[in-house]
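For this view, one protein chain was removed and the others were kept in their places.
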Amino acid sequence: MAEPWEEEEGPVKKFMFVNRKAPYGTIYALESLEVVLISAAFDQDVSLVFMDDGVYQIKKGQDSKGIGMKNFSPTYRALEGYDIEKLFVEKESMESRGLTAEDMIVPVEILSKDELTSLMEEQDVILTF
Amino acid sequence: MKLALLVNEGPYQHQAADSALQFVKAAVAKGHEIFRVFFYHDGVNNGTRFAVPPQDDRNITVEWSKLAEEHKIDLVVCIAAAQRRGILDENEAKRQGKSGDNIAPGFRISGLGQLIEAGIQAERLVVFGD
Partner (left out) sequence: MAMLHTVNKSPFEKRSLDGALSHAVNGAAILMIEDGIYGALKGTAISGKIEKSLATLKVYVLGPDLKARGMTEDQVIDGVTVVDYAGFVDLVTEYDKVQAWL
């Protein structure tokens, strides 16, 4: 809960960032994370969704040294420090890929497809990468 | 209505930029306001004036520049994505010690905050990508 002195003027919208792509193979996961970090400065109601191959973005134990690319997965753990605390993983996407909540690098809330669908309907802006 | 667009792919490789262009033209013709078009990921490549497509092909960057001029549309290229891909305006070229800039007329380079602001200010945000 925001303290009274933290309350800002101006509109607050519900932003949802939907991540559906695996990391490293393309740049979408990394650059999407950059948008999420910037969004923290705007005091909006931000949530992140990992679904389809997007669940691979937060797989534990990533080590990208061998491919010469930066491992950006620790940044997901830093999101909490930016007050971005609504991280959701779609249960069906996770389970069909043989993953469990224990495989995730950061605490997430697991939502069923139907729960996620309802949450999407509540949003004002949905950004898909 | 006040609309904003996010374009995530460069021109020619993927249809996203063409679709976005056609959408903007149709929206303007209907009297809607385009609050901003934000170019991200490879979408920043829409903003280089150095591209020289064949004469019998459409020039997507020139079409964006024309729309910007005729309808005062704010075309914003993400600075972080642009730097990675070599899209520079005069200031950035100087700051980075590069010999020239390549940003096309009507485009400006700015931060990702401009995308979030577009999401806040516009009534709809439409994403074009791959």
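Lettered A and B in written order, each chain numbered from 1.
Criterion: contacts are C-beta pairs under 8 Å (C-beta built on N, C-alpha and C of every residue); 3 or more make two chains touch, one makes a residue touch a chain.
Just so it is clear, the model here is predicted, and its values are computed rather than measured.
Shown chains touched by the missing chain in the whole complex: A, B. Between the chain not shown and the residues B:40, B:64, B:107 or B:128, the one that touches is B:128.
Considering the whole complex, the residue from A:34, A:52 or A:103 that touches the absent chain is A:52.
In the full complex, chain B touches the hidden chain at residues 1, 3, 8, 15-16, 19, 22-23, 25-27, 29-30, 32, 123-130. Remark: the residues of chain A touching the chain excluded from display are 18, 20, 51-52, 113, 116-118, 120-121, 123-126, 128-129.
The working rule: only the chains that are shown with their structure count from here on.
Separating the centre of chain A from that of chain B, both taken as means of CA atoms, is a distance of 25 Å.
Residues 6, 8, 40-41, 80-81, 111-113, 115-117, 119-120, 125, 127, 129 of chain B are the ones that touch chain A when the two sit in their complex.
Those residues of chain A lying in contact with chain B across their complex are 10-11, 13, 15, 27-28, 31, 34-35, 38-39, 41-42, 44, 124-125, 127-129.
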